[in-house]
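Omission of a single protein chain aside, the complex is shown with its protein chains in their original locations.
Entry: subunit A
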Amino acid sequence: MGALFTDAFLTSLVLGALTAGLPLLLAGLGEQISEKAGVLNIGIEGMMLMGAYLGFVVAYTTGSVWLGFLGGAVGGMAVALPMVVLCIRLGLNQIVIGIALTLGTEGLTALLHHFQFAQSYPRLPAVPTLPIPGLSELPVIGPALFDRPAIVYLAILAVFVTAYVFRSTQLGLALQAAGDKPAALDAAGVDVVNVRSFAVFTTGALAGVGGAFMAEVGAGIFVPFMTNGAGFIGIVLAMQARGNPFWVLAGALLFGACLSATTALQVAGVSIPTDVIQMLPFAAVLLVLVLFGRRASLPAALGTHYVRGAR
């Protein structure tokens, strides 16, 4: 096995872990914000997919990567809108609506894609990278970690920003209270519905950018159903991370490594059926749930609709 760990293998593994893990990171971070506020956001898979589609379309038509990411955020928030209206304002069941939004988005994006691109299959040019002077010269991790598109650094920065918001701002306290004891937040004069709506829109934006990343940076193309469960893995990450954004980052990189093992092992010339390798991330999800499932600590009011004065 010693021959397996060549520089090329390690570089492609780390690179792959980052490329595949970044959408998971954004999804997990977004889901964590929703869950902190007490909203179980199952629709996140749909938000990612809409982000991937819109991100691709905008990037393709405008030729701008950044407008593409903006389009992805808008796409994710567009799917978040019905979630906000139906679940948070009207109090419908979050799980049912979440599943409906995911299924609906899958159908809608597949249909739109079919009419627009089924004949041409356009590809996006590779996204330019932003090498960080000095660090990008390091062996193995240099090209894998410090010679990446700027959005990657921003996503990592988002982890720190989220951690700061959770710990040191009124908004962080409000999110925590909305998920743990919404009545207390209401009594403190903060509108629970507004806090939760904000959380879900933020989730939509983050998940949408994550989806756009998959289309623009990961694949360079939009394919129907391309998120392939990334949003659901994000939900698992958020649940395991116990409200700590840094755990989401660690988990995302771990799952990303599993996802990217296909490419890396092919680079290393290992002959395992690709089906087995592609199974890895989901086996990892199972393993994590079995090992750490009991650790998950979820907000008390997760998934429940807040009605003032109801007991």
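Assume a residue touches a chain if its C-beta (ideal position, glycine included) is under 8 Å from a C-beta of that chain, and two chains touch if they have at least 3 such contacts; residues count from 1.
The rule is simple: contacts and distances are computed from a predicted model.
**Q** Select, from "F0F1 ATP synthase subunit B", "Electron transfer flavoprotein subunit alpha", "Acyclic terpene utilisation N-terminal domain-containing protein" or "ABC transporter ATP-binding protein", the UniProt-recorded name of the complex's unshown chain.
**A** Of the names offered in "F0F1 ATP synthase subunit B", "Electron transfer flavoprotein subunit alpha", "Acyclic terpene utilisation N-terminal domain-containing protein" or "ABC transporter ATP-binding protein", the one UniProt assigns to the missing chain is "ABC transporter ATP-binding protein".
**Q** Given that one chain is not shown, which residue among A:126, A:154, A:188 or A:279 touches it?
**A** The single option touching the absent chain is A:188.
**Q** From the listed residues A:78, A:173, A:193 or A:219, report the one that touches the chain absent from this view.
**A** Among A:78, A:173, A:193 or A:219, only A:173 touches the chain that is not shown.
**Q** Please give every residue of subunit A in contact with the chain that is not shown.
**A** Here the touching residues of subunit A are 168-171, 173-174, 176-177, 180-181, 183-190, 299-300, 308-309, 311.
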